[in-house]
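As you look at this complex, bear in mind that one protein chain is not there, while each of the others sits in place.
As written, the chains take the letters A, B and C, and residue 1 is the first residue of each chain.
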Amino acid sequence: MDFTLDSEQKALRDAVRSLFSSFDNEQRRAVVAEDPGFSEEQWGRMAEMGLLGLPYAEADGGMGAGPVELSLVAEELGRVVAPEPYVETVVLAGGLVAALGTAEQKQDVLGAISAGERVVAAALLEPATRWDLAADGVVEKDGTLTGTKEPVLVGGRADQLVVSARVDDGLGFFLVSPGEGVTVTSYATFDGGRAARVVLDGAPAQRLGDGSVDPHAALARVVAAAKIAYCHEALGLMESALRRTTEYLTQRKQFGVTLNRFQALTFRAADMYTSVELTRSIVEWASMVLADAGSTPEQVTEAARRAKLQVSKAGRHVGQEAIQLHGGIAMTDEYAVGHMTARLTAIDHLLGDGREQSRHLVASLGDHEVLDPLR
Amino acid sequence: MDFTLDSEQKALRDAVRSLFSSFDNEQRRAVVAEDPGFSEEQWGRMAEMGLLGLPYAEADGGMGAGPVELSLVAEELGRVVAPEPYVETVVLAGGLVAALGTAEQKQDVLGAISAGERVVAAALLEPATRWDLAADGVVEKDGTLTGTKEPVLVGGRADQLVVSARVDDGLGFFLVSPGEGVTVTSYATFDGGRAARVVLDGAPAQRLGDGSVDPHAALARVVAAAKIAYCHEALGLMESALRRTTEYLTQRKQFGVTLNRFQALTFRAADMYTSVELTRSIVEWASMVLADAGSTPEQVTEAARRAKLQVSKAGRHVGQEAIQLHGGIAMTDEYAVGHMTARLTAIDHLLGDGREQSRHLVASLGDHEVLDPLR
Amino acid sequence: MQLALSKDDTDFREEMRAFFTEKVASEIRDAVRAGHHLTKAQIVEAQQTLNAAGLAVPSWPAAWGGRDWTPLQRHIWQQEMELACVPPPLAFNTGMIGPVIAHFGSEEMKQRFLPPTANLDIWWAQGFSEPDAGSDLASLKTRAVRDGDDWVIDGQKTWTTLGQHADWIFVLCRTDPDAPKKQQGISMILVPIETEGVTVRPIKLIDGGKEVNEVWFESVRVPGDLLVGEENQGWTMAKFLLGNERVGVAPVGQTKRRLATLKEHAREVGLLDDAVLASRIAELENDLLALELTALRVVASSSEGKPHPASSVLKLQGTVLQQAVTELLVDVAGPLALASGAGEDSEVPDWARVSAPLYLNYRKASIYGGSNEIQRQIIAGSILGL
Partner (left out) sequence: MQLALSKDDTDFREEMRAFFTEKVASEIRDAVRAGHHLTKAQIVEAQQTLNAAGLAVPSWPAAWGGRDWTPLQRHIWQQEMELACVPPPLAFNTGMIGPVIAHFGSEEMKQRFLPPTANLDIWWAQGFSEPDAGSDLASLKTRAVRDGDDWVIDGQKTWTTLGQHADWIFVLCRTDPDAPKKQQGISMILVPIETEGVTVRPIKLIDGGKEVNEVWFESVRVPGDLLVGEENQGWTMAKFLLGNERVGVAPVGQTKRRLATLKEHAREVGLLDDAVLASRIAELENDLLALELTALRVVASSSEGKPHPASSVLKLQGTVLQQAVTELLVDVAGPLALASGAGEDSEVPDWARVSAPLYLNYRKASIYGGSNEIQRQIIAGSILGL
């Protein structure tokens, strides 16, 4: 067991950090104020650096990198509250294509994602369900889809959608392009992003894959990978929120002294640090479980749940305290910390909140005497 | 709605406070070290003052006072961590006799309790059950009882027991005297009190009442009254623990200054105060609900649950923080605060802990839109 | 001790309930219930409806529209108003500057300002906080200098809630920079917002709303008679005002109503069957009950302008529960909370769409109006003697 990064991983992390080094809250506000809610230029640069194809096979235009590399990117994006839809497009939508698609579909879609030529969105959620991603409010018939998906993250900007739908033999995933039979209504989300209502009315759809892969198993693994990536994004957010808070405490004066003279505040910052460190441990472990070839699907699913449960708790703690310890300034759009809290809140409620993870962990509580992270 | 005490109530409170004014932790340690774990002399004085017959009808030798008066006594006992088994004997055991007994039984038992001539214990719990007081591990047959009750608070000292048992038509309550067919094994409890294992083997028993009162309803009301009395005892404990803590913070020096110079500590004391004030409000309200002739049995049961839920949360908070803010000294038997925490822990787990109350409150969550304490 | 309300109080409650649910426009109450931001016109309409019935300024002196209610009646009035989703009278008018003018102002000033203040013909803004004086209010820097009969004001205020709607602003200014203590040498001056040199700029908050503002004063000249009370008496007025603010600051009724609708939504999405979520709701209900009972205890023992020391508990715990309920509402909404910007054609219900912005917005509750740290300081210092 080894938590250290190798030199290539460090180089990747530094490169991503450098790419976003001048990205500040002022820029972010300008970018998220206009559709599509992220910077197309930056997206292009990410493609040039190979970040958008990071997890895909080289044959499909990708870099063939693993979950650890992906996690480094997500963490750096979190650190600066970058609005680029990395997890949504690369891990979730692209991940479904990589897991389920035919060779041809993979080359087409993943190649286009990797090159930054196509933004792809996963249309999984439906208004009447919570986290049941095998929802069946959209139905396939004669190669077309009918039904409504909402909220679909990045749906308004997407060049292509990966849509879950009910088919005769259960669950199917389809590629749909905006156009005939597809009505997309885009709107802003509270974290500065975009989501859409996607109404399908006999929309032409191409089924992903040749039926040789179990769609439920593929979905479970892709969702686990996306959860873990979100957890790393959240970790970056928390570390930044903590850093901003400690900086503020050493600079802001009240009652004639800087705030770090108030022990009640510094102790709370210490508790934030504790939350962040505990989160880093479990989130990095989850990436290692995902990366390990010996992990069973159940172990991967469970590791993702465990990381996300911790992120839910720590994200609330750190996000709320970061605002409180700052005071009013952190409530403003002009200051970055509030946006970190908003994004942490969004991540908490994507792919299942803490209670949802806990509910599943309770179900397997009797399967083990103690948890053992060592293998 | 009025939270103020009248002058008689204030006089009663002051008299009880005065009775225990010289009772300190040194005395308490001496008293709880020896059986029966409380002071027979003090018990006698309480009888003389009329405290032991407070809630009973004058015809039965009591004072005919109400729940508010009773709550004042319990609160003062809590304030000094008095080990006298007031709630156990007067409210719980005597309360069952008062609710269920025949006129003759009431005169006999309640008269003897009021006069301090007899300590009576309620033997309700059984080893195999949790808070199911209608447990039926003890069975009646031909006027005798067989089975085991444990833990029975004050069982070792009791001159008489009120025992719940299974009878042909359901639940029955019986008067049992130590002696033939009764084996009592007494031991200390972690809060300085005493409990016992009571093994009944064909023990002669006299059924309480003439069958005209529903035993379940009577039990529910007596348990509610006992819960509320315990809540007041806990309130007294918490107020003392808070007072001790603030005194300590202003006296104890560390790093050259008194501890109240450390803001992280004083803020935590402020949070303790908040817990205590919130507790006082709901606990006093519960006494008023119990006292109000217009309250339905359901309202009384619910009010007791609500008070006990708050006491469970606040008692843990205040008890744990009182020790932590003191440091090591509060871990010692020589210092009173740890005993307050121990007693708060015991009360938490008597007649249902916070989770048990919450479980029942959840069941009626849909019965109301909002809670309204005003009538 | 007595549980039941008196017959008078029961009647009073019925009267309040009937008025609030029958006389205040249902469109306004529906908007409040849904958690939407109200327009200025809606807020004005609601307050004028109350004022016409003598229900806008019950705590004021009777000569200026106040009612000689008991503390319990005032509590019932507020509870019923909140439960009925009636927007409360604008606090800057009825809870802050109104009582200050009534208590400290000249007869002339009272006659000029109190009636339009009660009726919201004048919309007041609060000019207290400054960029460099947050919790440390007394370190304020905005200066007012005598020039003949006039005052000339220079400085900057911030966190001015709803300042964009304001007609007037009451401003704490430093009038004696040489005073030995920073609390001395402060005065309260009334300023028409249209005066030359006053600039109001809304601050966008993290929930996307613009409810607070920065206000700049550049050589703003106002007549001398707009000084409230006496020169350098401002800190006394500020304390008087903030004391009033704290008493009414635990919006128990509003939080109860929010929790009731949350419970309904939880049932709709099937979450009331989740024992963990249901127990969070049940325990929050209990916490709110304890808070409401504490408000009843505290309110009864407060005397005019001198709040019960435990009123800090109301502010502290009041915001804790406000925030807990808004947090729980996002949990009930789950992923649907992401549809915060969706329009009315969305199938995602309105309550789920407003949940996350509401949650983010309410992070302010423990900061503004005397942060929870300030409340703990008050409890530790004034009550516990630490």
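Here is the rule we go by: a contact is a pair of C-beta atoms (placed from the backbone, for glycine too) under 8 Å apart; a residue touches a chain by one contact, two chains touch by 3 or more.
Fair warning: this is a prediction, and the values are worked out from it, not measured in the lab.
One chain is not depicted; across the entire complex it touches A, B, C.
Here one chain is not drawn; of A:T89, A:T279 or A:T345, the residue touching it is A:T279.
Touching residues on chain C toward the chain that is not drawn are 274-276, 279.
One chain of the complex is left out; on chain A, the residues touching it are 1-5, 9, 68, 242, 246, 249-250, 260, 266-267, 269-271, 273-274, 277-282, 284-285, 287-289, 291-292, 294-295, 306, 309-310, 313, 355, 358-359, 361-362, 365-366, 369-371, 373-375. Although one chain is not drawn, its touching partners on chain B can still be listed: residues 125, 127-128, 130-131, 148, 150-151, 153, 185, 187-190, 195, 197, 253-256, 262, 264-265, 316, 320, 323-324, 327-328, 330-334, 338-339, 341-342, 345-346, 349-351, 353, 355-356, 358-359.
Assume only the chains that are shown with their structure count from here on.
Averaged Cα coordinates give chain A a centre that lies 53 Å from the centre of chain B.
Distance between chain B and chain C, defined via averaged C-alpha coordinates, is recorded as 42 Å.
Along chain A, residues 262, 264 each make contact with two or more other chains. Within chain C, the positions touching two or more other chains are listed as 373, 376.
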